[in-house]
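To start, the structure itself, in structure tokens.
All protein chains but one are shown at their positions in the complex.
Per-chain numbering from 1; labels A and B assigned in written order.
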Amino acid sequence: MLGVCYYPEHWPETMWAEDARRMVALGISHVRIGEFAWSRIEPRRDAFDWGWLDRALNVLGNAGLKVVLGTPTATPPKWLMDEHPDIAPIDEEGRPRGFGSRRHYTFSSQTYWRESARIVEAIARRYGEHPAVVGWQTDNEYGCHDTIMSWGAEDLRAFRQWLRRTYQSTDQLNEAWGSVFWSMEVTEFDQVSLPNLTVTETNPATRLDFRRFQSQQVAAYDRMQCDIIRAHSPGRWTTTNMMGFFTEFDHWPVGENHDFVSWDSYPIGFVERFPFSEDERNRWATTSHPDIAPFHHDLYRGIGGGRFWVMEQQPGPVNWAPWNPVPKPGMVRLWTWEALAHGADVVSYFRWRQMPAAQEQMHAGLNLPGLQELSVGGREAESVGRELAGLGALPPNEQASVALVFDYEAQWVLDIQRQGADFRYFELAFRWYEAVRTIGLDVDIVRPGQSLEGYRLVLVPSLPTVSDAAEQAFRDSSAVVLYGPRTGSKTRHFSIPDQLPPGALRDLLGIRITEVSSLRPGLSEAVDGLVSGAAIRWVEHMDVASTALAHFADGHCALAANGRHHYLAAWPDARLLSTTLELLCKRADLKAHALPPGIRMRRRGSLHFAFNYGAESWEIPNDVELVLGERILAPQGVAIWRV
Amino acid sequence: MLGVCYYPEHWPETMWAEDARRMVALGISHVRIGEFAWSRIEPRRDAFDWGWLDRALNVLGNAGLKVVLGTPTATPPKWLMDEHPDIAPIDEEGRPRGFGSRRHYTFSSQTYWRESARIVEAIARRYGEHPAVVGWQTDNEYGCHDTIMSWGAEDLRAFRQWLRRTYQSTDQLNEAWGSVFWSMEVTEFDQVSLPNLTVTETNPATRLDFRRFQSQQVAAYDRMQCDIIRAHSPGRWTTTNMMGFFTEFDHWPVGENHDFVSWDSYPIGFVERFPFSEDERNRWATTSHPDIAPFHHDLYRGIGGGRFWVMEQQPGPVNWAPWNPVPKPGMVRLWTWEALAHGADVVSYFRWRQMPAAQEQMHAGLNLPGLQELSVGGREAESVGRELAGLGALPPNEQASVALVFDYEAQWVLDIQRQGADFRYFELAFRWYEAVRTIGLDVDIVRPGQSLEGYRLVLVPSLPTVSDAAEQAFRDSSAVVLYGPRTGSKTRHFSIPDQLPPGALRDLLGIRITEVSSLRPGLSEAVDGLVSGAAIRWVEHMDVASTALAHFADGHCALAANGRHHYLAAWPDARLLSTTLELLCKRADLKAHALPPGIRMRRRGSLHFAFNYGAESWEIPNDVELVLGERILAPQGVAIWRV
Partner (left out) sequence: MLGVCYYPEHWPETMWAEDARRMVALGISHVRIGEFAWSRIEPRRDAFDWGWLDRALNVLGNAGLKVVLGTPTATPPKWLMDEHPDIAPIDEEGRPRGFGSRRHYTFSSQTYWRESARIVEAIARRYGEHPAVVGWQTDNEYGCHDTIMSWGAEDLRAFRQWLRRTYQSTDQLNEAWGSVFWSMEVTEFDQVSLPNLTVTETNPATRLDFRRFQSQQVAAYDRMQCDIIRAHSPGRWTTTNMMGFFTEFDHWPVGENHDFVSWDSYPIGFVERFPFSEDERNRWATTSHPDIAPFHHDLYRGIGGGRFWVMEQQPGPVNWAPWNPVPKPGMVRLWTWEALAHGADVVSYFRWRQMPAAQEQMHAGLNLPGLQELSVGGREAESVGRELAGLGALPPNEQASVALVFDYEAQWVLDIQRQGADFRYFELAFRWYEAVRTIGLDVDIVRPGQSLEGYRLVLVPSLPTVSDAAEQAFRDSSAVVLYGPRTGSKTRHFSIPDQLPPGALRDLLGIRITEVSSLRPGLSEAVDGLVSGAAIRWVEHMDVASTALAHFADGHCALAANGRHHYLAAWPDARLLSTTLELLCKRADLKAHALPPGIRMRRRGSLHFAFNYGAESWEIPNDVELVLGERILAPQGVAIWRV
């Protein structure tokens, strides 16, 4: 199904009915509204103006549209900020981050919790049972613009409370953090300070706890909103819209607050936000890299418990990347189909019409700025609407054969302590995902500790802290498992495990890591054996009680296996990664074959999708029956057949 | 004529008379003094010490020199800053910018207006009718060191007043800014905050208004000084000295305050301040790029209403660029002649003698540090003095055939909203200017809205906001006109025009821009047709009701013409730019021919100048009668003939 984001408050009321009619004509079933409208709903404290929103809901509902109502907490109005300066977040340099854009609040502000509850309740009470309203979105893009962390007095107060709850005594805190080092011990919780503005790096254990604390605040704040909505809006679902390449809070617990999760898919802008090479950036500048959106579809489907929406789909050039090219013709359609192929219930475009004023005036919409006339992207959405109508309901998504374990805490741990400047967890996870997708396999992205039943191959790019549940899930799995470097390298309190890494996985893997080496970009270490290629960025030296499958040139073991469990003691270059996956697929009895560059596949139930992100046409095998597209899959083309 | 900047307060009084004598001997007629001497004029509040300045003026006047007296407001003394901390500017991060260098005041400080008026009046009263004083310079280099913008309480107060005057009501403010977006609406002007220290980007309309406000403050502050001077110094002119590559305030209104404007020409240092390629930077490191000084001569001649001075001319290596090489032998002479060729009344060297102490001790002067002995640059100035004496008075400057429209607001708009990281207005304007100069044409730089009568070719590299006056001037012109990308793309309130860009010029051009695309450095789009080359950085897609003269490879029109009015929907690479200009010159019936690299021409009345910035000699056509120089124009050479 298709959706769209709409802002009735931006347009003359006289345009609304025609807008709604044209949405329906385009094949749109869902419309999201309201998430930035606080200053229109409550222009002054307690002076609510519901009239316009009543009318907007009626117009949309009367046209047959289902409304997703957003809570407006991402944009507290100026009168509220002036009343309560403690709402503002404080940046890492100690400066208030003021009014004038959005997300100007800290999750630690007690005032803001109270005010958020007040506005959410007012809206939920008024519209909770409105017939047009089918669901709710809480807030908008938690964490956007670096807003998870805040470094002010409110945050310090709340962090000390969290530590008191977590550690009970300062002795336990000092012990957990190793505070004896550099005389960092405290004798009262009120002596704890935030890990910013220090002379040199702060204790990594403190930084990790500060991230956990902030992340848990997000989940709790979000749950507070959900609880209020549920109390006043029976039978409606809730969701929240997440972002791409964003790891500042743990998304899994937030996912548990909701019926499903959503994410905002801007494939082109993201090309500049990932450490691609310049060559890759040029190659994918107007199509996006073929695994960016899919990675997130698979990730958020996992976080959503098997269901997800794209709440905001890029409909043309946007405004926020360093460069904002027009997508290649056909890409808006392709991205929409790709999302559906990965199991999306709804793909909702952002936004119905380009807004001619304010910050996002250069962000395309389905309609030209200020006009009731479709843009290029609008016409592509129209095609999808037609095609979807022709195909009927899509089959449900099914479990993949391959699972990739993704952990937000891994990102934090490895970011807090890179040890090599280019050891970036997300990059490693993404490159492993890409490698599996380029051999035609579907992937589920799973949470550590989640059951691995039913998977044939499990990939763990890195998992520095291994919980008891995660260890148990690995032990219980019958899959072939590949663990990457630094897995098991830290305890929960950010120290090196007793008896060395991989800590709790030592027996399962039959290895012990005695030394690690980070390599500057000019350096690498050759690897040879059952797999081959080179280690870049990172090499580990290990004692191996199990089987060595490949070695570095200096004789150290590079890939060890203990039955189904494999450990790769390196950041692999492309060849080492692909030969390793080839070996592992064989061991997992999975059929894999390399796809041409730019071609990707995805199965959704009985439907098999093929996408061409590349510059060359590709011939689809003869023996399939196409239900969409041509046998010669042209650049930017989509094909679907039944299996 | 030649001038020089002199600081009697830096030298023992015993040196003054000999300095004055040697100036005159060198051919110098004008000397600028006093602009940093506040702490010597008024060492403590109201304790004026006029004696030294009385004597200095007399010594200089007695030697026959004409004195330009500077107001010392660029350097308020410490006692004043300690009395009134509200004078200090506040940086964008919220920190006071303290005493210890110069320009430590905000234009918003009411205290500083009062104190400036006080010191200017004191000096103007004392020396307004001194026979040696022929003119005045207000302040010094407004805006140098990023001092136009300030972000403190004084600035906020003044900005709110300005908004109140401009918009009358907050409803009109909210409407103009599109504040409904992200709930940015205010209900009182005192709710407005400055557009800094926000979570993410602020409203571009706010930023544009903040720039206009600050710019207007500069003009008003400058006018305040001019008014005081005029009241006390009958028959003297005023000027102020502007800078290179500097656009933080609108220079046109400041120019209106004065009899003429001046600028400070440091051709070599500027090579590092413009986004040249590394190759260009190496090639021009010791001569300067041949269009840097000329561009500014033509710009400030325009701003000065047809008259300008070079108030500070680089006389050798300076101290403030990342690298400060010795200029190639002859360049000080060449730069001086180039300024005169472009119409300068006076070229005044900075400074008479290198100062052995303090911040600028590595800045060359006409004399060696602390000595009464000419430097290399001093000897070159001496040559010009002799040559000028030989030539007699130079003829008046005449209008060129080509006008280039330059707009400070264009710089602000496109800087506030680059949309592509390398869309830099000044760079675009400079490259268009360079392209015209390399085909031997003289250029006038004009203000949008100014009459275009008498021009055959008008170039508008970009003009996002088109005022009514500008539109009328284009309509009234009989010239061939070329408009560049993003012209007409914004309303006065920084939004996309109704019915899309180019807004008010839509009918004149017969086009409508529906989509824009910014391209990262690795990408380009080929253009072919009556002109050819490639678009880099920026491409626009347009609906064309007029004639398409060239197309992009994907079929979109790249160059459209509606009669004499042409629109180029791209940032042109060098070839696209030169073929376009070739076509336009032909249509304007202008004779143009490519000059060898490094050769430039300029006409001043009956005199024709040629300059060689390059490394190869060039043979001047046989049929001219040289009044200066040789027929073989050697590197760093100057030639003049009559036409």
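One rule holds in what follows: contacts are C-beta pairs under 8 Å (C-beta built on N, C-alpha and C of every residue); 3 or more make two chains touch, one makes a residue touch a chain.
Note that the structure is predicted; figures quoted are calculated from it, not measured.
*Asks:* Can you work out which residue in B:I28, B:V261, B:A364 or B:I599 touches the chain that's missing from view?
*Replies:* The one listed residue touching the chain not shown is B:A364.
*Asks:* For the chain that's not shown, point to the residue among A:N62, A:Q110, A:T198 or A:Q399 touching it.
*Replies:* A:T198
*Asks:* In the full complex, which of B:T239, B:S375 or B:S546 touches the chain missing from this view?
*Replies:* Candidates B:T239, B:S375 or B:S546; residue touching the omitted chain: B:S375.
*Asks:* In the full complex, which of A:V24, A:M184 or A:M224 touches the chain missing from this view?
*Replies:* Per the contact definition at the top, the residue touching the missing chain is A:M184.
*Asks:* Would you write out the residues of subunit B that touch the absent chain, in ascending order?
*Replies:* Subunit B touches the missing chain through residues 7, 9-10, 36-40, 43-44, 72, 75-79, 82, 89, 93, 95-104, 144-145, 147, 272, 278, 281-282, 285-286, 316-317, 319, 322-326, 354-362, 364, 368-371, 375-376.
*Asks:* May I ask you to list the residues on subunit A that touch the chain which is not drawn?
*Replies:* Interface with the chain not displayed, on the subunit A side: 93-94, 177-187, 191, 193, 195-206, 417, 419-421, 493-500, 514-520, 522-523, 539, 541.
Following the convention adopted for this analysis, only the chains that are shown with their structure count from here on.
*Asks:* Rounded to the nearest whole Å, what is the centre-to-centre distance of subunit A and subunit B, using the mean of the C-alpha atoms as each centre?
*Replies:* 48
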